[in-house]
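The complex appears here minus one protein chain, its other protein chains still in place.
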Amino acid sequence: MARALINVPQKSKRGEIIEIKTLMSHPMETGFRPGMDGQLIPRDIIEKFVCTYNGEVVFSAQLHPAITANPFISFTTIATDSGTLVFSWTDNKGETQVQTASIQVE
Amino acid sequence: MNTTRRQFSLLAAGASFALVAPARATPDSMKASIQAFTGGKPVKEGRVKFDISLLVENGNSVPLSVLVDSPMTKDNHVTRIGIFNEKNPLPDVAIFNLTPRSGRAQIATRMRLNDTQFITAIAEMSDGTYFSAKSEVIVTMPACVEE
Partner (left out) sequence: MNRLAYLVVIGIALPAFAQDARKSGFDFMGPDTQAMQKDDLANPGMLSVLEGEALWKANAGTSQKSCASCHDDATQSIKGVAARYPAFDETTQAPLDLAGRIIQCRTERQGAPAPQREGRELLALTSYVAHQSRDLPIAPPKDARLASTRAQGAALYSTRMGQLNFSCAQCHDDNAGGHLGAAPIPQAHPTGYPLYRLEWQALGSLQRRFRNCLSGMRAEPIAAGSKEAIALELFLMERAAGIHLETPAVRP
């Protein structure tokens, strides 16, 4: 059960640059670490992060094992219209977790 | 001097190290990664403000932020920001893809650092030029870790 913390300002003015913070619950297992049995623990990382704003990609990132467990990513976007932000995190097995947040623009 | 002052030494277990150390990135493999990012184009210093602590308490989570001087218009914006390191197992850390809708060329994240080393941030501009900043980070070890 993975969870994410996402912070989008409650209300913004049209044209305002807003900061979005995301924190995803994920071990970001590098694949370089031995487990209790001495064998390397298989790699398990988020490789891709995408944020769309009313359907359009406004920001994305490729992550490598050097990113911290429970990856934190913060970025900015211009508040254009009220609507929905969709955040997705895809791991190295191709599984994607999605969370949405609504945005109100005045 | 206060009489309660004491000095003693302690034989303690340092961080546990893997028996098989994985291959490490090197300044050379970092260069290769950067070459792949820029397509071999020249990289100038400047326009990039790279914020990362000089001294960190635990290399497992090192906050960093990058701010690039750019108007972020359709014709003139930052398209990508890449972070690279010299000594982790792999030279790549992350690549952030920005758009004119970013409004500002600013990102923040947290990275792992195996060791004291230089970290490089490179910004790719929409006109195909590259700018960079680098910063040295000294990693100290936490005490009393698990075995």
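By letter and in written order, the chains are A and B; residue numbering begins at 1 in each of them.
Criterion: a contact is a pair of C-beta atoms (placed from the backbone, for glycine too) under 8 Å apart; a residue touches a chain by one contact, two chains touch by 3 or more.
Just so it is clear, the model here is predicted, and its values are computed rather than measured.
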Sole residue of A:Leu23, A:Val86 or A:Val105 that reaches the chain not shown, by the stated touch rule
A:Leu23
Would you write out the residues of chain A that touch the absent chain, in ascending order?
1, 3-5, 7, 21, 23, 25, 27-28, 68-70, 72
Had the left-out chain been drawn, it would touch chain B at residues 1-2, 4-14, 16-17, 19, 53, 55-58, 60-63, 140-147
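Here, only the chains that are shown with their structure count from here on.
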Calculate how many whole Å lie between the centre of chain A and the centre of chain B, each centre taken as the average of the chain's C-alpha atoms.
19
Residue ranges of chain A in contact with chain B within the complex:
17-19, 30, 32-34, 38, 53, 56-69, 71-78, 80
Residue ranges of chain B in contact with chain A within the complex
18-20, 22, 60-63, 65, 85, 88-90, 92-99, 101-104, 106-113
